[in-house]
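Right after this comes subunit A.
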Amino acid sequence: MSTEYLRISDLHAFYGESHILHGMDLVVNRGECVSLLGRNGAGRTTTLRAILGLTGRRSGSIMVNGRETIAMSTHRIAQLGVGYCPEERGIYASLSCEENLLMPPQVGSGGMHLDELYRMFPNLYERRHSQGTRLSGGEQQMLAMARILRSGARLLLLDEISEGLAPVIVQTLGQIIRALKEQGYTIVLVEQNFRFAAPLADRMYIVEHGQIAEEIAQGEIETKKELLQKYLGV
Partner candidate 1 sequence: QAKPAALKLSDGMVKIGVLTDMSGVYSDLGGQGSVTAAQMAIEDYKAQYKPNFKIEMVYADHQNKADVGSNKAREWFDTQGVDMITDVLNSGVALAVAKVTQEKKRIMINTGAASTRLTNEDCTPNTVHYVYDTYALANGPGKAVTKAGGDTWFFLTADYAFGASLEKDTSDAVKASGGKVLGSVKHPLNASDFSSFLLQAQASKAKVVGLANAGGDTVNSIKAANEFGLTKNQRLVGLLTTIVDIHALGLPTTQGMMFTEGYYWNLNDDTRAWSRRFFAKQKKMPSMLQAGTYSAVTTYLKAVAAAGTDESAAVMKKLKELPINDFFAKNGKIREDGRMVHDMYLVEVKKPAESKEPWDYYNIKAVIPGNEAYQPMSLSRCPLVKK
Partner candidate 2 sequence: MSRKALAYAALLAFGLAAPLFIYPVLVMKILCFALFACAFNLLLGYTGLLSFGHAAFFGTAAYVAGHALKEWGLPTELGLLAGTAAAGLLGWAVGSLAIRRTGIYFAMVTLALAQMVYFIFLQASFTGGEDGLQGVPRGTLLGFVDLSDDLNLYYFVLAIFVFAFWLIYRTIHSPFGQILKAIRENEPRAISLGYDVAKYKLLAFVLSATLAGLAGATKMLVFKFATLTDAHWHLSGEVVLMTILGGMGTVFGPVVGSSVIVTLQNELADKVGSLVTVIMGCIFVICVLAFRRGIVGEVAALYQRVVGKRARG
Partner candidate 3 sequence: MIDDYILETDNLVKEFKGFVAVGGVSLKVRRGSIHALIGPNGAGKTTCFNLLTKFLVPTRGTIRYQGIDITRDQPAQIARRGIVRSFQISAVFPHLTVQENVRIALQRKLGNSFHFWRSDRTLARLDGRAHELLAEVGLEAYAQMVAVELPYGRKRALEIATTLALEPELMLLDEPTQGMGHEDVDRVMQLIKKVAAKRTILMVEHNMKVVAGISDTITVLARGSVLAEGPYAEISAHPKVIEAYMGTEHVD
């Protein structure tokens, strides 16, 4: 069994006429948490969407768990065990909070139990009968996250999950990610919040103009400070 869980090579993606990704190359190993950093509009979200085939045209190669997915349709890719937590959260208004949680079909074994999730996010338990979009911004964020943990997906694509959350919750979220890593989940974390991502990520990629500009391993953060300064302004 190879340790490589996701391999993207020379990925190009388009929205209509506009060419957004210009040859992305990246690798995520099984059980790893990799973070994509970059400026607004660098193409990080697009990368995640391209993995699932949610962009317009795309070319190159995306291997998920050893299978080429570039020509697959979105639902087939998801069924390989990919869970996606979108930037805009994507909570369903026509479903209640709990229905939202239960909606994603099983795509793998070993998903979390509803009780477990409610323990993790007590806010959701409290509002479980409420209409999905009536939740506050932060509650929706929690819901979006919890939702994919139930489906048994082993590769999690998380887009800006710390956004709009109270600092306390962000801390809890950090603990959750750590726990997930321990359970062997493979995680791609797109983050704006460097402070949040840095301690969690095994490796970081810096995305610039739809390409990988730099790769930084966990141990190199201190040594590559000025690089980070240059690309991210931190």
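As a convention for this text, a contact is a pair of C-beta atoms (placed from the backbone, for glycine too) under 8 Å apart; a residue touches a chain by one contact, two chains touch by 3 or more; residues count from 1.
The candidates came about this way: all candidates are chains of the complex that A comes from, given by their letters.
Keep in mind that what you see is a predicted model, and the values were worked out from it rather than measured.
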Neighbour of subunit A by the touch rule, complex-wide, chosen among 1, 2 or 3: 3
Complex contact set, residues of subunit A against candidate 3: 38-41, 87, 123, 127, 130, 134-139, 141-142, 160, 163-171, 192, 194, 232-234
